[in-house]
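Taken from a larger complex, these chains appear in their original positions, while the remainder are omitted.
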Amino acid sequence: MEPVSHQMMGYDRAITMFSPDGRLLQVEYAKKTVKQGSTAIGLVCQDGVILVTDKRIIDTLILPESVEKIWQIDDHIGVTASGILSDARVLIERAQIRAQQHRVTYDTTIDVLSVVKDMCELKQICTQSAGLRPFGVSLLVGGIDSSGPVLYQTDPTGIYFGYKACAIGESETEIEAILKKQHKDSITVEEGFKLCIKALSKVLGKGLTPDRIDAVYIKTSERKYKHFSNRDIEKTLKEAKKNNN
Amino acid sequence: MEPVSHQMMGYDRAITMFSPDGRLLQVEYAKKTVKQGSTAIGLVCQDGVILVTDKRIIDTLILPESVEKIWQIDDHIGVTASGILSDARVLIERAQIRAQQHRVTYDTTIDVLSVVKDMCELKQICTQSAGLRPFGVSLLVGGIDSSGPVLYQTDPTGIYFGYKACAIGESETEIEAILKKQHKDSITVEEGFKLCIKALSKVLGKGLTPDRIDAVYIKTSERKYKHFSNRDIEKTLKEAKKNNN
Amino acid sequence: MEPVSHQMMGYDRAITMFSPDGRLLQVEYAKKTVKQGSTAIGLVCQDGVILVTDKRIIDTLILPESVEKIWQIDDHIGVTASGILSDARVLIERAQIRAQQHRVTYDTTIDVLSVVKDMCELKQICTQSAGLRPFGVSLLVGGIDSSGPVLYQTDPTGIYFGYKACAIGESETEIEAILKKQHKDSITVEEGFKLCIKALSKVLGKGLTPDRIDAVYIKTSERKYKHFSNRDIEKTLKEAKKNNN
Amino acid sequence: MEPVSHQMMGYDRAITMFSPDGRLLQVEYAKKTVKQGSTAIGLVCQDGVILVTDKRIIDTLILPESVEKIWQIDDHIGVTASGILSDARVLIERAQIRAQQHRVTYDTTIDVLSVVKDMCELKQICTQSAGLRPFGVSLLVGGIDSSGPVLYQTDPTGIYFGYKACAIGESETEIEAILKKQHKDSITVEEGFKLCIKALSKVLGKGLTPDRIDAVYIKTSERKYKHFSNRDIEKTLKEAKKNNN
């Protein structure tokens, strides 16, 4: 919670205002939005990159397959998000268009970092201009570059970093603790998938059903965005739950 | 009710402002508008999709047939709304134009999800830009895609989900409870219509007259937006009321 | 009267702001403006449509014929208003231009609903954009469509409904009570005119002089906007007053 | 005076804001500006139209003939104003340009009502758009139309009415009382001029000198904007003062 005096003085009520101690409080509040979002994990493996996410569906009338939490940007790039999903979509559609334009203009695929930088440029503008609020969403962008599989995380300020493994959303701290212990550079996509499911299962407990999980991988050899099958998810979650007990 | 301190500090008075706990209160208030709107139901059936709505007319001088609560977007797509109806119309006219443009440009019909995404883009912008307020309306969009009948619900933030069955407006909680119990994937348009009328009748009680009901179906085989006849509505409502006693 | 706390918190002071209970208070205040306007009545008859209005002139130096309260949109469409008359004029001029453009572009007359929808679009925008206030006026639009005589009412939000008979302005509740009792689908323009004058006379009492009344009819057979003559108004009002005693 | 609570809540501090009882207070305040302006009278006569105004000059160093209070719009149209004179000029220059354009485009003279409507359109916009204030001025527009002499009055909202005789400014109530008693449709320009001077003299008392009066007439037969001569003014005022005693 911010010191009350900052609130009394209104420093936290405009994106274009620094507090006397040099903070941008609206941006910090936007980050709290992310912390309340559903959990998503990204993992760089020896042979590809993985994105796994909790769709957090409870309403049985919702079609689980309609709940998008991982989006394809191009054949070789995927994104998952935590925070305000309608904000995420603005950024993702921008990225999809940019990737398409790149294909058409240069006849090659865009590199992952360019996609990340472009979305972050828009995010930064929204932290500096009156009349807009910051994007209330963090993104995990995974893909295959000429140098192999890569994973980037961007936050509401528009800053980004490369990661070996990263979690965003409500359980990010607990999941990252698990990842730090168990992630190795030599991990394969198959092993990495098990690690992610195990971590999610440990943190979310019994409530985690196969329906709630979405998982995508892109292998370096294929450069093709693919979903893990429902069968794989069910089987892996079952094992994970067994081991948790 | 929001904690008073949020109100005192003014976090809930601008769309472009996060509260210190990361919420967008103006958007949450807009959702309350929807909760006070008249009830509407959407249902995916084995052979088509249904939209049923309470027109909530009490004034006997109003022409019931002039009260639009379900709108045709294209031959194969319909929409119903709950909340501020003049807001709904802005979104619906946009969708109608988009569908027409698609026909003209590509000589095929637009898919339902594209219509939904386009309306949600505008909704999102209105939650992020100063000088605008969020749209105070939720929509149920039903239609036939290449994969069969589909139903989407969008809320004031611009987020959307696919549903098997969904209710919006003042009685959404009670209606959804009924739907969860009685909806099956194998339900037919004829049976689904009875289910919707039964649910509405149970929740709205004796005040519900045939005049107040509007109901539309689109069959997968026909791909044609059609109204249930007044006779069908009267008959079905009569039966429903009998069974309720 | 709004709960004081809403006023204290300022929810009612910007058009782009929802109150915590999901209301747009500035729009509700605009509706009160309409309730203070002079009374106007619209009536769908078997053979046409009627608009009758109280011009509310008291200043004997004003030229009664210069006080416009009913405006012609096209040969087959008329409008009357209650609320801020200078606001009404903006909408009416827009409609007149639209009708003219339709004639020129398509070589047919515009249908009444298109005129109504177009004015409502502008009204809706003024409830959602900062820097503007809602239009403080309700309109009754009467005309002849291919299906016969029609009557629409629009309020400051930009919502509209079709009516058999409708009153707006300070005496709308009393007049509508009379209309509900005495209006029949089989009523003729001649009978309808008497009904309107009778209702106005009952509600406004002795102060109502022929000078204050303006009345227009459009017959389905003629599709021509015509004023009731001063003689007709005088005679009918005289009879009405006799019957009231 | 407004109820203090309206002032406390700030409803009267933005043009784009309705008070809870449906009023636009900034517009009402603008009307008070007019009530403090110098007095102006317009009169429709049998054979023309007259505008008479108090220039309210007290500083003997001012050139009385440089104090414009009546402006020529076209050969057949004149305007006088009460309120903020620099505001009036904006409207008058607009009207002069419009009249000129009409001559050039259609090779006929503009009708008086078109001039009035055009100025009122701008006035209305200034009551609905943030970033502007309403025009603090009322106008009397007199001229000759195909139907003969006409007189219109517009207020700060942009509403207008036709009048037989009308006064605006600080003494409008007293003058209108006199006009109501003594104006007849058969009055001639010569008699009307005397009536206006008599009324002004009665209300303004001994302070009214010939220098302070400006007076213009347009005869139906001539369609020519002309000033009453200084000699006429002096003589008529002298007589009026005699009769007042």
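Should a chain be cited, it is by its letter among A, B, C and D, assigned in written order, with residues numbered from 1 in that chain.
The rule is simple: a residue touches a chain if its C-beta (ideal position, glycine included) is under 8 Å from a C-beta of that chain, and two chains touch if they have at least 3 such contacts.
Computed from a predicted structure; not experimentally measured.
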All chains are the same sequence, and 4 are placed; what is the full number of copies? 7
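Quick note on the criterion: only the chains that are shown with their structure count from here on.
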Could you tell me which chain lies farthest from chain C when each chain's centre is the average position of its Cα atoms? A
What angle of turn lays chain A on top of chain D when you fit their CA atoms, given in steps of 5 degrees? 155
Whole-Å separation of chain centres (CA-atom averages), chain A against chain C: 55
At what distance in angstrom does the C-alpha mean of chain C lie from that of chain B? 30
Two or more partner chains touched - positions in chain C: 10, 14-15, 130-131
Please categorise the chain-chain contact pattern as a line, ring, star, complete graph or other. line
According to the definition of touch, which chains form touching pairs? A-B, B-C, C-D
Inside the complex, what are the residues of chain C that reach chain B? 9-11, 14-24, 117, 120-121, 123-124, 127-131, 152, 157-159, 161-166, 176, 179-180, 183
Interface residues, chain C side, partner chain D - complex: 1-2, 7, 10, 12-15, 25-26, 29-36, 59-63, 65-67, 84-87, 89-90, 93, 126, 130-136
